[in-house]
Each structure stands twice: as structure tokens, then as C-alpha cells.
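Here the complex is missing a single protein chain, while all its other protein chains stay put.
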Amino acid sequence: MAEKVRTRILARRLTGGDYYLLTLGNPIAAAVRPGQFVMVGLADAADPFLKRPYSIYRSLPPSTERPEGELVLLIKRVGKGSAQTASVPVGTAIDIIGPLGQPFAIPEGSTSALFVAGGVGVAPFIELAATLAGKGMHIQALIGGRSEVDLQGIGALEELGVTVRCATEDGSAGTSGRVTTLLEDAIEAGLPEGTQLYVCGPDAMMKAVGAIAQRAGLPCQLSLEAVMGCGFGVCLGCVVKDNHGEFVRVCKEGPVIPADRLQDYGFGDIGDGEVAK
Amino acid sequence: MAEKVRTRILARRLTGGDYYLLTLGNPIAAAVRPGQFVMVGLADAADPFLKRPYSIYRSLPPSTERPEGELVLLIKRVGKGSAQTASVPVGTAIDIIGPLGQPFAIPEGSTSALFVAGGVGVAPFIELAATLAGKGMHIQALIGGRSEVDLQGIGALEELGVTVRCATEDGSAGTSGRVTTLLEDAIEAGLPEGTQLYVCGPDAMMKAVGAIAQRAGLPCQLSLEAVMGCGFGVCLGCVVKDNHGEFVRVCKEGPVIPADRLQDYGFGDIGDGEVAK
Amino acid sequence: MNGAQGHATAASPTLGVTICGVDFKNPVIAASGTFGYGEDMIDFFDPGLLGGIATKGISLKPKAGNPTPRIWETASGMLNAIGLNNVGLDVFLEKKLPFLRSLSDTACIVNFYGHTVEEYAELAGRLGEVEGVDFLEMNISCPNVKEGGIVFGTDPKLMATVVSAAKKRCRVPLIVKLSPNVTDIALMAKTAVDAGADALSLVNTFTGMAVDIRRRRPILANGVGGLSGPAIKPLALRMTHAVCQAVAVPVIGMGGIMNARDALEFMLVGATAVQVGTASFVNPTAMPDMLTEMGALLAEQGVDNLCDWIGTLQTP
Partner (left out) sequence: MNGAQGHATAASPTLGVTICGVDFKNPVIAASGTFGYGEDMIDFFDPGLLGGIATKGISLKPKAGNPTPRIWETASGMLNAIGLNNVGLDVFLEKKLPFLRSLSDTACIVNFYGHTVEEYAELAGRLGEVEGVDFLEMNISCPNVKEGGIVFGTDPKLMATVVSAAKKRCRVPLIVKLSPNVTDIALMAKTAVDAGADALSLVNTFTGMAVDIRRRRPILANGVGGLSGPAIKPLALRMTHAVCQAVAVPVIGMGGIMNARDALEFMLVGATAVQVGTASFVNPTAMPDMLTEMGALLAEQGVDNLCDWIGTLQTP
């Protein structure tokens, strides 16, 4: 069940380029499932006006060493909101709403998972890996980015026993090229029976991956992005069109949606990501 | 000459109740005259929208011990802006515009000054006392407030050799009653020849003091308050009516205005001092 | 505290108001299009705490709405161009109304719209005869597809026609929701009342636009959208005041209300109740929070009964 709660920034760590890990207190730990997200905004701040959606990178419940628990977000600084949480001091009060949305489905009896992530799209896979690893599953991750700095979360995945392969568009790390090539290679090399594809990244990448998965007959779940007004289903701002031409809410029926429900989904563009002050 | 410059919060010290001394870097030191004010707002903050006017409590130029100089403000927390500067961390970047307005006039050859302050209205008198003390003048201050906590700046004045007498409405410190009674007593006891009255405080107090000064034939300068849009003369928001029915700008022709120019001035009320968020 | 729980003690001011004979236990109503059909926010608070709920705007047929992007943040506000996405009359009656009906102590206000005078009339007739519907709220900020797309709510004649057609068929009190995109809101208010409106609500959103300088296109897929949130509060408050001066029917004020103080401002200028929209997006408990604060604020002003507050603005 989602809640609106106040917590605070416990730590912040730059992880290269515009990326940082933001650790908050975690009053919602008990409810979190991998793939869910939170809406985040500084407490009592009127600017920016709306809260910002971020995937839950890691959710650790309160314990003796971590009395407030830890809700970890991997954030890429792109605009006003992400710049603000990058710069306010540790200790600053933060309001979060969550956990929100549908988590990744983990089909009964599945034994193998393949993550395909683009850039900051890797965020939900750390929590997912932790859950799947707990079930003793075999997990591979294919991570793509423009450049080396855009390959985030690799260490965290590897620590959880995930086999990671990378591609960068500029060839600065891993294979030179796109993550879709890694995927095609992996499919050609043969994936374990019943492998689930979990995908999160830019629209274009998700469309491409969705198509590849379909051709290969692989079950595939996409974690979508959309500009969100509320995050909990009431503004109808975040919809995407499904196969039947119906709008589904990314915040409520998503963000995780089976790719075959969205063969042809109508993502809108979201502008240049800056809002005048 | 006024400038718009960015500096930062060097220190903040609570001085009781809702009052605090805010020390900023002082890039404008060379231009400051006692009685002038600055417009203040957090750098790049969109909320609150307008900057806030504060008297210059103390202006110390950069020196070896104080490489950024010190611009000290005495602030009473009343609403959104004064709460924000009360709570952001030391080190936060601040934009100031100043020094603004007309300073207190120090007539050639004057040897005695009497300050009459109500509450946070004491703010401009510390800088004024420093200047007058430098000229070897005899200075007395009468300070009124609702309660003991509203008597601010006394130590600073005394250090500068000012004789301070106080009154509180609730009798918690000094004489019980209003500062106007102290003034009448002082006039009755006899003031040195040519004593200048300098007055800053709530409207009602300034009107009362202005009237007493007129009856006693004492030269009297009032430092006015007004809701300000700009602080430098272009919005025409801050006007008060003078004796001729003309509007004068508190930010440009003021804030210091001879009381006899305003016998009958038309202060507007400024609401309950809170703005919705 | 008590306000939010709905149990007034001797010390806490009474928040009940009456609109067209219907009692509201408090004046806070969820605004249309910002609270779904009442169920989506149940994680955050019991919707039964509210004085009333205005549903998403219902049309005869289901409506998919506009392509995305549908919303965009602006300074202290947001633009939306949802395109009146709704489940349509039949699904509403069958699947959504029962929940609202179950909140017996919270007024059910069904917001609706049409594309022609006939559609408005039909909806008013069919929705107004249903058990559990306390009010209809007519959204007239929609283009008339039969008359060159003029927005019903911006033309006095068109408005009179559509309001009286709806009123004829409507068996429950009819609230007309005014568009603020007009020269003379008081004139529109009088026109609506003369045509049969039992109450008025205002404001709907102000038409606005955002553009993307990188792509040289409007940001919203629809080109323009409606501005809501604190940015519009001063405008909405002025219009609410003007309308309350102009008509004798109850007025429900809205536009940028974020907290109890804002709500009390709208009631001070004459609104009998308020609706709260965008605030819930930013703070899903904005409405219950507001109820808690409202009692305290009124008590501070020495007011025991909200009814003694409404319309008591002194003008010089």
C-alpha cells in the first residue's frame, strides 16, 4: 500500500558523470516490490511544483545498523528536480509517495532472467536482482549507454551474482555499439529455457528490444517512463496506448507492462526536459 | 552605487525568540552608509518570488581576518522569506542587491544623537552608532519591545559606547510600558543641544515619536518600512504620501525621511504578512 | 484534528455547509478530473472524510482522450490536456458509481460534458435520475461541435441554451462550472443562473501553452492545455469574488487551493464550499490536511461556525 511520508536524505554519492545514488530513510520498506517507484520532492518546497518519479534501486528495511532503513535511488541529473536533490545537504527533509505502480512479475517457477538496461534504466534491476538472487535464479544483464560513465550499477549487480555484459555507443567500455546487438548475440548463443526478459531504458531502445523479444518468442516486461502529474492514477497524464488502442496508466497499470501488450505503443515525446523558472 | 551580487551565508546566530543575526559576505562594503538596506534572496530560488528588504545592521569590509568582509543583518522570522534564510545551511549562496536607499543624514557639526527603536527596528542603529561613535558623538538609545526577547542589539550598542534604556510592554525588562514614555522622560530630563532623533520601528510607534519630536521641536529622521517590489525605484510599489500629498518612494527617497516631511503620512497596511504557497 | 475526523467537539468550529438543500459535513470537495471516481486515492485517506467528490467528467460514450504528453509543469502550476478521457456513462453507472454511493455521508457530484446541446441534455436526464447522485456539475468549457467549435462556456447565448436544455431534464440540483477564459465572468454567471443553474462552480482551467525550443514544437500533444495550481489562485479568487457579488445562488470556488488558508480565502470572498484539484497531485493528503488546519485557523480568527465566515470580506 502506498503512503505519503516524510523522511530525509541519509547519504548521497556521486557515481560518475551526472549520476548519483541518493539514500533516503525507508519508512515504506515493508511494502516495496522490485520494479516499483516513488514520487519524490523536498519537503515544503514549492519549486519544482510537481514531484518526480524514480525507480527504487534498493530498499533495505530498518535494522540495528540502519535504524531508518535505506531507500536508495539512482538519479541522473537532467533538470530542475534532479539538480535540486543533487545539491541540497544530506539531512534535508524529503517527502516521498510510494511504493507506486506494478512491480516486475516473477512467474512461478522461473529460473532464468535477462535484464536489458539503457543508461539510468538500470535502476530498478538492482532490487530485482536481489529478489531473484534470493530465489537462486540465473541472472544475466546487458547494459548499454552512450559512454562508459553511463554504465551504472554494474558493481551492485555483480555483487548479487549477476553476469553483466556492456555496450557503449562510443566504444569507451564493453562492446562498441548498442545493447540490442548484445541481446541479439545472447539470443543467438542460446538462452536458458523460459528466460524472462526485463527491460528498462529509453523509448527507442525499449521498442527495439520489444520487437526482438517478440521475434524470438521471449516473454518480455518493459518498465516504462512517462511524464507524471500525480503518480497514483488520478490525473490521467501518464497514459500509453495498448494493443487495443486503450490508454493504460504508466503509474498504475505500469510502469511494468508486458511488451506484447504494447507492440505499437504511442509514447509521446516529453520535450527537452527543462521547465522555465 | 548599488549592485546586484552573489555572496553566501557565513554565519547565523539566534539571538532569542524569532530573531537571528545573519552574516553574509560583504562585496558591497565600500558603498554602504548607515541606514541603507539590501534586498535579499537565496540564489536561484524561485520561491519566494520577490527579494526581501533588510536594514544593514553592520557592514565590515574585507580584511585579513575576514577575507569576505561581513554584512550583518538582524532578522525577525515572520514569514516565508525570513523563515527560509533562518533555515538554509551556512554556506548557502545568497543574492543581494544594495546598498539601497538614502542613509541617515548626519548634520555637519552634530554632537548628540538619540535613537528610538521598536523591536527589530533597532537594526540600522548599530551601523549608525559605529559611524557616530567614530565622530566622537554622544549617543543614547531608547529601545522598546513587547517583551524582553524583543530587545535586540543592546550589547552591540553598548559596546559602541551607547547609553541604552529599554521599555517592554509586559514589563519583563526595563521600564514597563512604551518607548514613547522613555522618550518623553528623556526630553523632560533635557537633551543636549542639537540632538538628532533617529527613529525606526512599527508605524504606530513612528507616528507617535514623530509627533512628540515635533512638539519638542527636535529634528527627527524616520526609517520607514513598506512592502517592496523592487527596492530600487522602478515599481512604485513602496510609496508614502508626504506633506504635499506627493508620493515618495521609500526605497529611493527613503527609507530615511525627515519626520516633518511626513506629518500626516498615509502608510497602508500590509496584510497579515503571510503569502500562500 | 477533529475536523478531519468529522467529529466536532465543543471547541472546534463547525465546518458544515448546505448547498441547494444538501448538507455537506465540510466544505472540501475533490475537484473533477483530479480524483478519478473516488477510489484511486484510498491508500492515502478515506474519501468518506470529504464533504463531496466531483467525478471525472462523464460523456455519453467512453473517451480515450488526447495523445501524450498530456501534462507539463509550469511555474507554480501545471498545464493539462487530458482530453476528457473517461469511462463513459454506462461503465460509470455500472462500475464507478456504486463506490461513490457507498460514501453515504459525502456528496456525490457527477461532472459531465457533451459535444452538442442534445448530448448535455441527455446526460443531465440520465445521470440526474440515478440513485446516489446528489448534484450534477456541468463542464461547459468544451467546444460545440455543431457551431464551429465555439466553447459553450465562453458565449452567453450558447451557454444559456445549453444550461436551460440540461436544467429541463435534470432532477437534482445543477451546478454550472464556469470557464475563466472570458471577458466578464459576472455576466456569464448571471446568464447561467438565469438559464436555470442552481449553483455555480469556478474556475475551470485557464488556456495556456508550453513550447519546446529544442524541437520547436508545442510540448503538449494537443498544442494548448489548461493551467491549474497556485499560479492561478489570484485570478480564480478575483473571479470567485466577482461571481459571488453578482448572483444569489451558492458558489463553489476553486483554483490553486493548496491549504486551509487558501480555502478560507475563497470562502471569505463568498464561496460556500471549495474544490481542490492539483493540490492532491503534489500532496495526496492535501484535502484531509486542509480539514485539520481549517478548524484551527477558524478558531484563531474567533469563528465558531464556518457559516459565519462565508462572504464576510469587508471592502472599503
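As written, the chain order gives the labels A, B and C, with residue 1 at the start of each chain.
One rule holds for everything that comes next: a residue touches a chain if its C-beta (ideal position, glycine included) is under 8 Å from a C-beta of that chain, and two chains touch if they have at least 3 such contacts.
Remember, predicted model here, so these are calculated numbers, not experimental data.
Trainee: Considering the complete complex, identify which of C:R101, C:R126 or C:R261 is in touch with the unshown chain.
Mentor: The one listed residue touching the chain not shown is C:R261.
Trainee: Check each of C:P218, C:P250 or C:P288 against the chain that is not shown and name the one that touches it.
Mentor: In the complete complex, the chain left out is touched by residue C:P218.
Trainee: Among C:A210, C:V274 or C:L291, which one is in touch with the chain left out?
Mentor: With C:A210, C:V274 or C:L291 as choices, the missing chain is touched by C:A210.
Trainee: In the complete complex, the non-displayed chain touches which residues of subunit C?
Mentor: Contacting residues on subunit C, toward the hidden partner: 74-77, 79, 154, 181-184, 206-211, 213-218, 221, 223-225, 227, 229-235, 237-238, 241, 256, 261, 264-265, 268-269, 297, 301, 312-316.
Trainee: What subunit B residues would touch the chain not displayed?
Mentor: 1-4, 41, 46-51, 95, 97, 226-240, 245-247, 252, 266-272, 275-277
Assume only the chains that are shown with their structure count from here on.
Trainee: Can you compute the centre-to-centre distance for subunit A and subunit B, using the mean CA position of each chain? Integer Å is fine.
Mentor: 53
Trainee: Between subunit A and subunit C, what is the separation of their C-alpha centroids in Å?
Mentor: From the centre of subunit A to the centre of subunit C is 36 Å.
Trainee: Hey, what residues on subunit A touch two or more of the other chains?
Mentor: Where subunit A meets two or more other chains at a single residue, that happens at 46-47, 277.
Trainee: Counting only residues that touch at least 2 other chains, which ones in subunit C make the list?
Mentor: Within subunit C, residues 75-76, 230 contact more than one other chain.
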